[in-house]
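For this depiction, one protein chain was excluded, whereas all remaining protein chains were kept in their positions.
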Amino acid sequence: MNRSRRNFVQAGGVLGLMVATGLITAEEARAQQQAWNKAAFEAKSLDETIKALGGTGTAQSADITLTAPDIAENGAVVPVAVASKIPNTQSIYILVEKNPNALAAGFGIPAGTDASIATRIKMGQTSNVHAVVKADNKFYVATKEVKVTLGGCGG
Amino acid sequence: MKMHRGRIAAAALFLGCAAASAYAQGSATDEIARYRAMLADGNPAELVVARGEELWKTRRGAKNVSLEQCDFGLGAGVLKGAYAQMPRYFADADQVMDFESRLVWCMVNLQGMDRAAVTKNPYSGAGQRQTDLEALTAYGVEMSRGIPVNVPQSHPKERAAYDRGRYAFYMRGGPYDFSCATCHGVTGQRIRLQDLPNIAGNKPDADRAFTTWPAYRVSQGALRTMQWRLNDCFRQQRFPDLVFLSPTSVDLITFLGVNANGAKMDAPAIKR
Partner (left out) sequence: MPDPMRIRATEQPDGVDVRVLMSHEMETGQRRDSAGAIVPAWFIQTVVVSYAGKPVLNAEWGPAVAKNPYLQFKFKGGKKGEKISITWVDNRGETRTDEATIG
């Protein structure tokens, strides 16, 4: 593979990923795969996930804004946005309580990036969605129930 | 907002909510509208359109030409606005064709592809890549975005197609004795939490039925075309398979298109 410049930066925080500009080599791809937090993604519940992320528990926080529809017409695609006003937010995680594994996604927020993410997740059924924020190495959470409906004609 | 008799009871039951007044009539509809609005930005159909554009401009087939010289009724090489004025009559084929029919016609006649091969599997299956036809149609309809629907009725064959399409829309059959109109010819009906648009009797519903297809169907995880939509309706009605590009499919699309005349194309859209 042809690459002009390489620049490795060890990203801080729990995720600790290798970063490169331009194309990445197979070696780098493997490194990113190995850095992936398997334990966190295989945890079943919110509590198990927090443990796998290095925490002991979560505190409810009104400074986390979790935006999601009350009713998702299809659980395959549920838009979720999380914004954190907690100072020194390091990471944002999105969990779906009743999914086979709770953790759907985690985002490491470097300095200079807004602690605000929007993405789309899958929900197997009506469930609580938890937005977890790690700030100053402490974990905070905000929760919202999202109802998932069945399609009209079974399709 | 439409009036839904029985919605309060049904919604309360479904949502397990004892206080029926908390979910007043229309609230579930509003929430679904909000869900749809949240999905509006970032339509995965864009990915399919991009691929369609690339395929469009690639030399392919035995004749090794691109689709760029295809005539969709506005002249050879004019794609902008073409989807919005189809189905229409084509003298060179002596028949009324919808966009997908004409696309295949050009793939066969311009590019020298084999018709049977091209039309064999028009729709992608679960977990499969979108088919070339889906990608090309997505690109084609994107090129009519914002353009008012203007399906012509000037040629006798165009008028005949509309008449047959209307007949097909109201024709009852199959084991449930359904017609398209059974679900889509009445205002205020719903299946589970899905409002059923009255696409024959209500102009805004008729408009949306035509202007928002093709669409990225979230429940399919794929972009689906108007031919697919009708085929799937037939399947749900327990009708025989609506053959891809069949005269009946073109007739029905003509009926739907003419009923939407004047409305601006807004496709590919994103749907549940």
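In this document, chain identifiers A and B correspond to the written order of the chains, with residue numbering beginning at 1 in each.
Definition applied: a residue touches a chain if its C-beta (ideal position, glycine included) is under 8 Å from a C-beta of that chain, and two chains touch if they have at least 3 such contacts.
Quick caveat: nothing in here was measured; it's all calculated off a predicted structure.
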Quiz item: Of the residues listed, B:44, B:73 or B:197, which one is in contact with the missing chain?
Solution: B:44
Self-check item: Omitted-chain contact residue, chosen from A:50, A:121 or A:142
Solution: A:121
Exercise. In the full complex, which bits of chain B touch the chain not displayed? Write them out.
Key: 41-44, 46-47, 50-51, 126-127, 221
Quiz item: Which chain A residues touch the hidden chain?
Solution: 5, 7, 9, 11, 13, 15, 17, 19-24, 26, 29-30, 32-33, 35-37, 40-41, 76-79, 81, 96, 99-101, 103-110, 112-114, 116-123
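Rule of thumb we're sticking to: only the chains that are shown with their structure count from here on.
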Quiz item: Just how far, in Å, is the C-alpha centre of chain B from the one of chain A?
Solution: 36
Quiz item: What residues on chain A touch chain B, complex-wise?
Solution: 69-74, 76-77, 79, 120, 147, 149-155
Exercise. Name, in rising order, each residue of chain B that touches chain A in their complex.
Key: 14-15, 28, 31-32, 34-36, 38-39, 190-194, 196, 218-221, 232, 236, 272
